[in-house]
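To keep things clear, I will list the structure first and then write my remarks on it.
Omission of a single protein chain aside, the complex is shown with its protein chains in their original locations.
And now, chain A:
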Amino acid sequence: TTVTGTRGRSAAVAIAALVIAAGIPLWWKTTETYRAWLPAARISELEALQLELRVEVEVVFARGTLSPEQQKKVPASRITYESCCKSKSLCLVEADHALHTLTETSCGSVVIYIIPEASALLPQDMRVYVGRSRTALLRSQVASVVGAGLPEVLAALDPQMEQVLQTMSFNHQDVTAALTDRLRPGLSTRDSLADSMRAFKSSPGYEITFSLLNPDPKHHQLHWDVEAALDAYIYPLLHKMAPVANFSVDSQILYYAVLGVNPRYDASASAYTLSADSLAHVINPVEARLGSNAASSNPVLNFLLYVPDSLHSPLIIRNDQKQEVASNAFHSPRWGGIMVYNVDGAYGNDTQFPVDIAIDMSRVMGVFLSQLRLMLGFQQTGAPPGFVLEAAGREGVAEWELDRLLWSRSVENVATASASITSLAQLLDQIANIVINDNIAQQVASAVTALQAAVAELEAGNLALALEHSREAISASERAFFDPSLLHLLYFPDDQKFAIYIPLFLPMCVPILLSLLKIFREVQQHRAEKRAKRD
């Protein structure tokens, strides 16, 4: 029996060795979740991100602003200024246009022309003129700074230049507004909060829908040449905004669509009126009929043109102070705008219905364009005292206004992307079970690279490149965060793990353990006997 005994013992030991040496590592390896490597060190660097924004400013001194000694010390002066602005009767806009052709300004930079105090270009009480492109005219007298070199001259101009830059590029308010949801509440002012609530958040694309609402087709047969109007007025703005986002525009006509609110007849104005409080309830009944593109998840801006029916014409909108609103339009933050267009003036009482009416698209698009600017993030510019801001004109937006938007969008993108990546890394860290596929790791790595590039470009002052990198960063980080595969095995409590493994492993392990114990005891006994024999 000793032979069988030893055979039995060696068999038991061999099985136990196999289970422990080969089985346990095999089980561990095969039940491991696949987790691709993430650049954790660079991600933790993102948590302490410091943003530095740099604006390139070129200061050009016109003849007459510097004394001859100062002029010698200034490195390069523009002599060509005088040649184009010789005639006194040159108006401001033409001067601005002429100056614009002199310099090629890159995105994000600003050129400030210092003109003499006595110059007739600006009206008497205005000190600064901001043109349509990135130039500003600043009226100042620096020759009075005695015995000064270039640094002192620039230092004397510093406060005024700061004012100009805060209007044209960005200021503390704008930057904190761009970061509102990442900062502690109370840091941003209410005005900037209102602006950030009104404009859409940065998104890779937007859908814009123009709708004509005709509740009364029996009386009004409306013609609107929306394609041509979009081409002429809206597409220039959207093309300029191409670096910011993609836009898709469509239009529709809705018949028998009514507002959800009954307007009140006001005999004094002999018109139907909508008061400001009832406007909030107008939108919901209409929205159900508007529709949207089922394939995309981009935010939608709706612009509605409502032509009141003949029984309720004319329809005017009154504000809180019961005054008529010139534009006869209102807008809702992050949704769009509605304009009421009265056509009762186009026909008399005894015309034959339905009446053909052509809608004046330039008036309509003027309102929609200003509402679109608000929705896209161009703030209502409050000019500081002493400033003259040139109106945007046909393109819809001035270059420096676009630059302002690009600054705040870049900052917002950088903040959102870094927040996404850090919270994703935290999530993946906390849940050991979650599977990290290769594509997620790749997206995270490319997002981190793009983020660092964006921050570097912001520091260097290259706004266009910074925006591009920040857009890349945000799209990669969103794709990584919202990847559908990150949902599995989210919550796998330990007691469930035990419940799965015990029925499998316990029946197998018990005989092995017991036999090992038996062998161990036999060996002990044998040793004890041997010792006794020796003694």
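Keep in mind that, in the parts below, a residue touches a chain if its C-beta (ideal position, glycine included) is under 8 Å from a C-beta of that chain, and two chains touch if they have at least 3 such contacts; residues count from 1.
Here, contacts and distances are computed from a predicted model.
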Report summary line: By UniProt, of "Regulator of G-protein signaling 11 isoform X5", "GPI-anchor transamidase", "Ferroxidase fet3" or "Small ribosomal subunit protein uS17m", the chain left out is "GPI-anchor transamidase"
Query raised in the report: Of the listed residues A:Ala232, A:Val388 or A:Ala456, which contacts the missing chain in the full complex?
Result: A:Ala232
Requested in this report: Check each of A:Ala194, A:Ala460 or A:Ala499 against the chain that is not shown and name the one that touches it.
Outcome: A:Ala194
Query raised in the report: Which one, A:Glu47, A:Glu117 or A:Asp438, makes contact with the chain that was left out?
Result: A:Glu47
Requested in this report: Looking beyond the chains shown, say which of A:Arg7, A:His239, A:His281 or A:Lys497 touches the absent one.
Outcome: A:His281
Report summary line: By the document's definition of touch, the residue of A:Pro39, A:Pro243 or A:Gly366 touching the omitted chain is A:Gly366
Requested in this report: Kindly state which of the options A:Ala118, A:Leu487 or A:Leu506 is in contact with the chain not pictured.
Outcome: A:Leu487
Query raised in the report: Hey, which chain A residues sit against the chain that's not shown?
Result: 47-55, 162-163, 165-167, 170-173, 175-176, 179, 181-184, 189-194, 197-198, 201, 225, 227-228, 232-233, 276, 279-284, 287-288, 292-297, 299, 317, 319-320, 325-327, 329-335, 337, 339, 360-363, 365-367, 369-371, 379-380, 382, 384, 391-394, 396, 411, 415, 418-420, 422-423, 426-427, 430, 481-484, 486-487, 490-491, 493
